[in-house]
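Dropping the structure in here first, questions after.
A single protein chain has been removed from this complex, and every other one stays in its place.
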Amino acid sequence: MMRLTRSYTFSASHRLNVPEYSAEQNQALFGKCNNPHGHGHNYQVKVTVEGPVDSETGLVVNPYVLDEIVSKEVVAHFDHKYINKDVPEFHTRMASTEVIGEVIEERLLAVWPANFPKLREIQIQETKRNSFRFVTSD
Amino acid sequence: MMRLTRSYTFSASHRLNVPEYSAEQNQALFGKCNNPHGHGHNYQVKVTVEGPVDSETGLVVNPYVLDEIVSKEVVAHFDHKYINKDVPEFHTRMASTEVIGEVIEERLLAVWPANFPKLREIQIQETKRNSFRFVTSD
Amino acid sequence: MMRLTRSYTFSASHRLNVPEYSAEQNQALFGKCNNPHGHGHNYQVKVTVEGPVDSETGLVVNPYVLDEIVSKEVVAHFDHKYINKDVPEFHTRMASTEVIGEVIEERLLAVWPANFPKLREIQIQETKRNSFRFVTSD
Amino acid sequence: MMRLTRSYTFSASHRLNVPEYSAEQNQALFGKCNNPHGHGHNYQVKVTVEGPVDSETGLVVNPYVLDEIVSKEVVAHFDHKYINKDVPEFHTRMASTEVIGEVIEERLLAVWPANFPKLREIQIQETKRNSFRFVTSD
Amino acid sequence: MMRLTRSYTFSASHRLNVPEYSAEQNQALFGKCNNPHGHGHNYQVKVTVEGPVDSETGLVVNPYVLDEIVSKEVVAHFDHKYINKDVPEFHTRMASTEVIGEVIEERLLAVWPANFPKLREIQIQETKRNSFRFVTSD
Partner (left out) sequence: MMRLTRSYTFSASHRLNVPEYSAEQNQALFGKCNNPHGHGHNYQVKVTVEGPVDSETGLVVNPYVLDEIVSKEVVAHFDHKYINKDVPEFHTRMASTEVIGEVIEERLLAVWPANFPKLREIQIQETKRNSFRFVTSD
């Protein structure tokens, strides 16, 4: 079993804020990430699929088809957006990078081709010092 | 003459929009950078000073003092801000990375110590694919 | 158990083409990777071994011996070659990066010292956007 | 379950030498890493925690608290030190990067908050070509 | 005057060989870069333009127009090609990275818009250890 990882980027902004908390509570918990008009990052998303190497083509997956799916479901959905306001899933959910990862998984699984190898792992790097990674659920 | 370059980062968001233009003109010129609620980047700022190597200390400049100045005038001023709204200089100026560079130069020169070597160059990297650099004016 | 990863590079070229397919089929499947005279990459290979830390030397493996093995079996075998024509294993196998990974594993296991920790993982990065990784078989 | 990885750096020097070995044995085993006055690296430490995403805050862990712990227990303990002489744990243990990793794990686990997600993995990069990684023990 | 640098990549292969030299001379001069079927790289091209910041738009140049020009004249011209055979300019010129840089300059200057800021510098990185840079001629 081989894992192929392809990397994508988008630039977006977000704000961490729990509506049920007071301004003081939000500030104490999130610090400058709670600033009222948000701030931004160059996010890097790595999508990993896992499967056998096809004996005829030598490939795990057709990379052009994978790129098409991720470009449509992830890059176009988040790029150059203020995630809290411009991305519908976040009108009711926290715009933390953890939850951004969960939404990316949901969006990819919803359209994942039946003949594709398993979506194995998603990683999001927010800055060079900060990244999130998880094994996707079945 | 030796040049010392030190690198700093901040995460912020901005929007490109000329108030005098119509929505269509702004969209045609700036594309997704004109999206209404902004988007963000991990900006990397490189500050270069140029001077002789001190024969006693072996240094061009005291790096701790330089870091203190840049941290206060640049990093704290821009980090985790929506530049268009939260950074006063941009209430009347374009929040393009080019102008962000000019404002950084103005802010550094306003407090530059008399005994410091010359501020030689400022470089701002917006993404890995896009950076701006200029020789500072005297 | 500790994992040590060491990184190696080689520059090579390859072409994706299934001899049994028509020119149209190959072009449809592989796109520009099927161009007739090949194209190239700076490949980065990461070799991971896993074992206990020796209580006397503090090491998992002698890195000089590991480097000697990988330099001979991998770097010298692929560097500055057109893989399809110049590397014997690929006269009968696809020159995809997936299969390059399998051949690297075979070559390393064939000479792996009995007293060495387990060869745990091989990773090949083709470009900054594209990498392959697999747990080696026993 | 989500894994959050945060990255830290320190600059230090070390020397590989087994006191019970002769000078010739040490030189044969460690090569230039045995040079008598040590040599240095920019070490990069990645600390990975694993836990569920909090449904209210959207976070796996409070990153400010994690940074405070790692800054105190790791960065301040190793930064700008000659590890063999200046870091007490290494008066009786090998200053190999493998053992540095073990000491980092011990120091973090000793102060790990009860309400924190599990410390999942520690990675130390010594140079761009050389890194160590291990799953932490329970 | 501000300099904007934008970065582009292509993957290609090349071979260093002077037809007038003997096989021994070519091998002595170019070493493994003379291997008969070529080898490849992930080339990174950085294009720098220099001009004043437009007081209305805050821009040095429209980046979308610049990207369109470089994508057509450089990326599409070299990407996934064996430069010696597939890129016409190199049927009669050396496929060294130095000359690739000169050809890129010629191709860009031939279509450079009259209202564009000056093409100031071209840089080509062949590997992380090897890059070429020159100020463009007028």
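Letters A, B, C, D and E mark the chains as written, and numbering starts fresh at 1 in each.
Assume contacts are C-beta pairs under 8 Å (C-beta built on N, C-alpha and C of every residue); 3 or more make two chains touch, one makes a residue touch a chain.
Computed from a predicted structure; not experimentally measured.
Asks: In the full complex, which of E:18, E:65 or E:109 touches the chain missing from this view?
Replies: E:18
Asks: Applying the definition given at the start, please give the residues of chain E touching the unseen chain.
Replies: Contact residues on chain E toward the absent chain are 16, 18, 20, 29, 31, 93-96, 98-99, 101-102, 128-135.
Asks: What chain D residues would touch the chain not displayed?
Replies: Chain D touches the chain not shown through residues 9, 11-14, 32-33, 35, 37-42, 79-82, 85-86, 127-128.
Asks: Touching the missing chain, which residues of chain B?
Replies: 1-8, 53, 56-60, 62-64
By our rule, only the chains that are shown with their structure count from here on.
Asks: Have a look at A-C, A-B or A-D and name the one that copies the C-E interface, over half of its contact pairs being the same.
Replies: A-B
Asks: Just give me the whole-number Å value for how far the CA centre of chain C lies from that of chain D.
Replies: 29
Asks: At what distance in angstrom does the C-alpha mean of chain D lie from that of chain B?
Replies: Distance between chain centres: 34 Å.
Asks: Can you list the chain A residues in contact with two or more other chains?
Replies: 128
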